[in-house]
Each structure stands twice: as C-alpha cells, then as structure tokens.
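Yeah, one chain of the complex is gone here, protein chain that is, but the others are all in their spots.
Coming up: chain A.
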Amino acid sequence: MQPFEYHRASSLEDALRQGALEGASYLAGGTTLVDLMRIGVMRPGRLIDLRDVSELHGFDTGGETLRFGALASMAEVADDIVLRQDYPALAESLLLAASAQLRNMATVGGNLLQRTRCLYYRDTRYSACNKRNPGSGCAAQDGVNRQHAVLGGSERCIATMPSDWAVALTAFDAAVEVAGPQGRRTVPIDSFHIPYGEHPEAETALRPGEILTAILVPASRAGRASCYVKVRDRESYAFAVSSAAVALRLEGARVAEARIALGGLSTTPWRAVASETLLRGRTIDEASIREAAARAMDGADPRPGNAFKVELGRRTVEDALLRAMRRAQEGEAA
C-alpha cells in the first residue's frame, strides 16, 4: 500500500477543502477503497474520512421523495421496515449484497462508487486494462470473460458494474445529489454511471473533489409490487451473474406502469426499455411476461465466455416479473 495522510473531516466544508488537495480520496466504509489500495489498484496520497460529517448520515423513507444520506450504512437501510414494505426491491438489492459484516461498514453512497470486479482490473500483473491503465488495451476481450458484460460494452472495456443497489435505484428513476467547490447539483442515476465508449477509465459523473451527499428516490406507487432477483454462483455472499429489479403497478389486470432494470449483465445499470414499453397497457399474465422478457436483452453483444448470459438475463427478468405480478395481485387482494 502506498503511504497516505489521514484526515477526519469535521464538516462538509472541511471535507471539500481537504478533498481539493493533491492526491486526495474520500473514505466512507472503506470496503472498496482499502481493498483496492492494498492490491495497488488505487493509490491515494491522502484520505479524507467522511464518517464524522453528520449531515451525510441518516435517511428518510416516508414522504414524496425518499432521501438516503450517502453515509447511511447498507445494513441500516436494508433493515428499514417502511422500505421493506413499500419498496421491497430497494431493500432486497441491499440485503442480497455482500455480507452482514460488509453491509455494516459499507455506505449506500460508496456502493454507487465501487469499482468493477473484473479480474484483470484487480490484478496489477496484467498491464492491459484500459480502466486501470488508460490506453493499454483490454485483457478481458479474449481472456476469461465469464463474468463480463453482454450489454453496453465496447472493444475498450466490457467490465460489469457490480452494484446491486444502483440497479434497483435505476428502476425507480433515482437521482444522486452531489456537493462540490461550485455548489450542489443533482444527477439522474441513469446518467451517473458513464457508458464506456472511448474512455472506460471515466466511471461516474462525479467530478474531482465532489462529494456524493445523498440519493433521492421519487415516491412511486409501483414500489410495493417490486422485487430484486439476483442470480449468483452460490446461494449467498456473491456478486450477481445476472439480476433484475422490477416494479409493477396494475390497474385491474392491466399494466399501468412497469419498471425493469438489469444488473450483472451490463457495463452500467441497464434499463430494459423495450420490455417496459411492451408491457404497458397489456394484460398481465405469463404470456405477456414471457414476451416482455424476450426483449430485455435486445442489443446484447456476447463474448465466448459469457454467451450464456443472454438467455440467463431473459430468464432473470421473467422470474422477477412473475414475482412482481404475484406481489401486485396479493396487494390488490389484501
């Protein structure tokens, strides 16, 4: 690990001031940062610890806008009774992520800023990784790419974005609030993670020195009939091979609103727009669900190691839609 100075910020202003210094990185739960520093992938010379900045803590799941302070832990948000009832997909995306220990440490803001688990990115013995080493190539294109993306990749990078929470937030049109030297701004979640194109090293819309302060989710009546389905190589404590966050609002038997986002399959959280459009106004049943799921992987560009993900992605969406349909119907009956 490269040596670094440590500063525990006392306020947001203090943090922003320190964060503007050369080589600075913000420290939240450290579950991405400390890990990547130890293996030499990240090399900050200065850590600005945000844990004592009180305005970044806390969250509120009532009201017209749900607000999650960036430093709220994944565990405390996942355990929130209101969230579990009114937005099960959001709670489940956190609960099915990492482990109980990591969820106690990790923050909901840091979660959106975690780095890919691409093996070549994490292993500095491989020089060819455009993300870690811009312009060096991409070892995954012809390498071991089973875990890589089939949607949104380019010949420069096909790394998946590993956050489950970001996928669920995408389904609900969340936004990210940031504070910087120039003041505050809000970025819609679907433009927060940047498509790879030419520059896979640029990952998010966060500018140098900016602090992610909160995550905002507009209240949605589709929230109650929502779910997060995560397919993993083992039953628990693993990243998604594929996942889907789905929310439905029915009017009688018809779909008034369908929200579908995919994870584990794409380079950024992925909205399955074609599937949503196909469902809207349709009668909800197994047939319409199958038809919608068939469109979820439109535009997929698989590699030999991950071709199975095209079918897996369809089935994940189908499964999630069926579960959400059952939740919607139970909700109406109740």
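To be clear about the criterion, contacts are C-beta pairs under 8 Å (C-beta built on N, C-alpha and C of every residue); 3 or more make two chains touch, one makes a residue touch a chain; residues count from 1.
Keep in mind that, in the parts below, contacts and distances are computed from a predicted model.
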{"item": "UniProt protein name of the chain not shown, from \"Oxidoreductase\", \"Transcriptional regulator\", \"Protein-methionine-sulfoxide reductase catalytic subunit MsrP\" or \"Sugar ABC transporter permease\"", "value": "\"Oxidoreductase\""}
{"item": "Among A:12, A:34 or A:128, the residue in touch with the chain that has been omitted", "value": "A:34"}
{"item": "Residue of A:20, A:100, A:253 or A:287 in touch with the missing chain, whole complex considered", "value": "A:100"}
{"item": "Residues of chain A (touch criterion as defined above) contacting the omitted chain", "value": "1, 3-8, 18, 27, 30-31, 34-35, 38, 47, 49, 51-52, 75, 79, 98-102, 104-105, 235-237"}
